[in-house]
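Quick one: this structure, given as structure tokens, is what I'll be asking you about.
Just one protein chain is left out here, and the rest sit where they should.
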């Protein structure tokens, strides 16, 4: 393992961990918010440097390869923008007294710790480490969701905790099985848990055991992805936690969980004798899309509404990877990136809206484009983006998924489109009700930080109109990797 | 070159739209935006006409490094594109000219100005696109921007509902087109249209693609039963936007259909034409019947769009039938008729919608039951609207008749078709077409008579003011074009030559100049029509008779109370209203088609309350198709909703069951 | 020479129809009167009426617009032009190629359009009644008429009247069932279009029954004269249409001798006379039907037309 002036991967972990430790003891929450932003910015720069620095060999516990690098950058980026948003958000929360400085100390520390967990999960070169870090991140969010201490919040985080701890167990069993499957060919010890070596020996792993392992992994991590019927924690966690956390949940944690599933799928793809994960993924994805689509109609809470929309999109991505043709894989990866950008952007808007209206009940929100033009049009733009309207990038990914899949699985694609249409209708129904009409409720303007949202939406628009060749190249070879 | 100019124009419109966002505070931005749109559309009109008339030999194509990665954005401007771009640009010119005056009445211009140019941009990209991604991208862009315009008057709940329905239908159509392109691209191996053109498709693919294209384009154009959104959405928008949507956007949908079916697909099986002919005929008749039942002027016009789309699709169906039977000259005739009607409809429908906008601005009324007598208050608007009504009623010597006449001629060559099904169906369709033409005349007697003639039915109508000169000039420009296209159909047919040539490989016989010689679609002895000389003769006769009367002995006109069989009625309320005018036709047709029911509430002698007639009309498409779907969706939503409220144990149970199920699968699989 | 001759013929035809039209109306009235045992007005009575009306000064309602005033001229022009395009006593009219049968029907349609509008202009309830009923009837009559045209066009392979007539004259054509059917349809349509019994009674002013009369109720003086003249021209048009399509015998062919033209003219007068008498007899024998039985009446015409068109295929396939 040859040496470089400095190893960004390590620092990527050190910075959030250290700042988490530091913030845990910092009393002044204003300063804490600033430091939080600063730390996120630093890790963002580091993640960018990953692209520049020539890539190291996979280490014993950490590695950087084609698949995770973009998620690392995305992770750091969204983490950064969200920290910007959260700085403004918590200020308002403190002013109205929903959060106390003591809680904020906890909040900021946990925020960094969460980022640490997710970064570790992405960097991990060891399925054990992956498991541990994903669970860490999950439990952190469990604590964050309950931060408001309201009955709803506690109930939501309790539900989250119970479901995810069972999922943790399943994921661990899957991990163990994978180890056992690999042990004979790869050899005992950490070697048999290392992605790099697992992939090189993928073809020789014990097929039936690997299939069994995949089932458990799918259920374990699938719970965190929010696949139907394991989704139950997701909407409440989104609805009851602080909005920055909802943004991070939808934007990053779901991606991280999905990333782990994809890793294991790649492992299966490398082995000709295992059961093919495609049909299972297609079925679960389809079920998820259809279910979430219909759940959108009866929603009364704006954040829960978009929580369900996240579920729907996770379904879409799973579906795409299930289809498994190169175009669909490409589209799936693209969709992951764009969804996390768009959805977190939407949550920025939603956070401000619920603060401006003093409520996150859809019924209390009306005529935003008139009372708060930026928020209203922003919400509208985000919604149009998330339902795959041009000029936003998600249009591209859905275009590719559908058009590439139709000739091979016509009926499945028809069902899929049905789900998309129903979801579309439900979302537009609710959002146009909020954005238009005669304004009701509070109408005095509030202090908004437009920058994070604008960056996100701009990035999404660019993706729809013009994908840089570097990105395309990366996505394509990763799609090849996925097969 | 022309393509570059056209793209430049679309880009300029794009910038204009974005710029209007920047100038939130600037007071004159409305004028600026519309003037800019006017100028840019004029340029793109010039370029497209130049391409169509003079440069039809060469088809410029451009590939930009944007759009679908590894493919790029392909743009191409063949005769078909340039024709529709010309239609679009003319729409842009006239509507923006109209809006220069009309825009002042807009309460919230900020909700319209950014989207108006963008809407035009989207449509022009649809027309210029040469690969599937750009096409669909522009298609959806068109939908979104027009949706934003539909909900621009967002305080009315009805507009929001109309917009919601519209957006869903638009996306539905977009999805079907997406599937169609998916199939095409799968067979052709690329999303580029050039590859699809050269590819050969298996017959089942062709059939499905054609079906999908019909649904997709039809839902945008307003084919029955996919039309339901149209009469709600078009009137909801500001009138110049309604004009664009009805006059131009539906044509863009027609373009999409023609592009996919006649250019990319080129099907070989005649069965598909059955569907088109049937849908076209039904749409034409039902559209006009719906229109006859309306009281709202703009909604009436919108339903009339449905009718005309039906007529256009009849022409397309004929063209398909002939083309698939290798009778290219007849196919050329039908296609020419369809395209000619497309042009005509875009002209007079824009004219009529703009006219309704002028009336709306002057009276604040859309309900014809509150208009009347406007001929005295708004003479200019009246003349233009009258010309438009004559044109859309397919009466000589205006343009509507010319294209319908050509369609009839195409129908009359159906005996050359080998298939019996087609022979019979086409005759039936011809009857439907004739019926719709007659009903259209009735409908516009109603529309014009109720709103412009008679005595004012409301104070607003009585105090209406003539519109500003911008709007009037837009109206008269369209009216003039209607007249010219009607008087010299031969020239239009010649201009359509290259388009038809590249689509069905043959053109109608070259119409001989000079312009006063009759239009001969097939052969002199078979049929011919000369609008110009008829027009001249009518004028001359009129003058001659006037002269004759003076010679016999001229007496000045006297004014006195109306005779009315000796019962001159004091109040304008006793005039015929829209409902009463439509009553005979309603009793004849609608009672069966729409299940129209009249209930008369006649007070006993001595009672003070007024007598009233209430008419209930059911929309078969809505009742039969949409209402059940909506009910089903909400039913499922309600059934699934409890999933939000389960206990943790139940959620875990679900996961557990899934696990056991998967394990069972595995144990079976091993 | 040829041009001069043909244009001369055209001029003669136009004058002829104009001159004959009121006479035809007078004839019908006379026949009906005689059959009812009255003496009835002389056949020339319509001419006198027209002349008087032309001399009278029109009285307009206060709110009558310019449309109301120019409509009569337009209507007359459309009708006269349409009539001038139908061969009466000879074929090969120079105006022939200007408008085929479809266009002629459309010209009549234009006339009707403006008539209905002018009826609505003053804003009286009778005008409304007339206009709404007229368009309802037309909405049934026009398709039926077009179906008849389809049949003819499919039989003769043309919508050009002169071609159709030439075809019917040609020995090749035998008795065609579809022709018979469309003949029957055309008769029904003619009755409806000219607002004769049993559809409408030209002689009545009973509010509930009148259609055409209700529309021209507000017109007076020269306007009324023009409308009356247009009405009788329309009647003439339908008669000569029937004559030239279904009984084309005696029609002079272009470039024929003067005598044959004369013969053609005489034949034409004969046809008109018979038609007029038949119509008179017909009208005296039956009563007016309720307005909402008109659809059945015209529906029959429509069915006949459709049947004729379909049968045409069968017969051709046999």
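A, B and C label the chains in the order they appear, each numbered from 1.
Criterion: a contact is a pair of C-beta atoms (placed from the backbone, for glycine too) under 8 Å apart; a residue touches a chain by one contact, two chains touch by 3 or more.
Quick note on the criterion: contacts and distances are computed from a predicted model.
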Omitted chain (choose from "Hydrogenase-4 component E", "Na+/H+ antiporter subunit C", "ABC transporter permease" or "Carbon-monoxide dehydrogenase small subunit") - UniProt protein name: "Hydrogenase-4 component E"
For the chain not depicted, the shown chains it touches: A, B
Residue touching the undisplayed chain, where the options are A:52, A:96 or A:151: A:151
Which of A:93, A:240, A:312 or A:398 contacts the chain that the document leaves out: A:240
Touch with the omitted chain, as defined above, among B:54, B:551 or B:645: B:645
Residue numbers in chain B that touch the chain omitted from display: 641, 644-649, 652-653, 656, 659-660, 663-664, 666-667, 670
Chain A, residues in touch with the chain not shown (by the definition above): 128-129, 132, 135, 139, 150-152, 154-156, 158, 161-162, 165-166, 168-170, 172-173, 176-177, 179-180, 183-184, 188-190, 192-193, 206, 208-209, 211-212, 235-236, 239-240, 299-301, 304
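Assume only the chains that are shown with their structure count from here on.
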Arrangement of touching chains [line / ring / star / complete / other]: line
Most contacted chain pair (by C-beta pair count): B-C
Closest chain to global C-alpha mean, per-chain Cα centroids: B
Cα-centroid distance, chain A relative to chain B, in whole angstrom: 44
Whole-Å gap separating chain A and chain C, where each centre is the average of the chain's CA atoms: 78
Numbers and ranges of chain C residues touching at least 2 other chains: none
Residues of chain B that touch chain C when the two form their complex: 372-373, 375-376, 386, 390, 393-396, 401, 405, 408-409, 411-412, 415, 420, 423-424, 427-428, 430-431, 434-435, 437-439, 441-442, 444-446, 448-450, 453-455, 518, 524-530, 533-534, 537-539, 541-542, 545-546, 549, 552-553, 555-565, 568-569, 572, 574-576, 580-585, 587-588
Touch list for chain B against partner chain A, complex: 65-70, 111, 132-133, 136-138, 140-141, 143-144, 151, 154-155, 157, 160, 163-164, 167-168, 171-172, 175, 178-179, 181-183, 185-187, 191, 633-634, 636-638, 640-641, 643-644, 646, 648, 651-652, 654-655, 658-659, 662-663, 666, 669-670
Chain B-touching residues of chain C, taken from the complex the two chains share: 51, 54-67, 69-70, 73-74, 76-78, 80-81, 95, 97-100, 102-103, 106-107, 109-110, 112-113, 116-117, 120-129, 131-133, 135-136, 138-143, 146-147, 150, 153-154, 157-160, 163, 205, 207, 217-218, 220-222, 226, 291-292, 295, 302, 305-306, 309-310, 313, 316
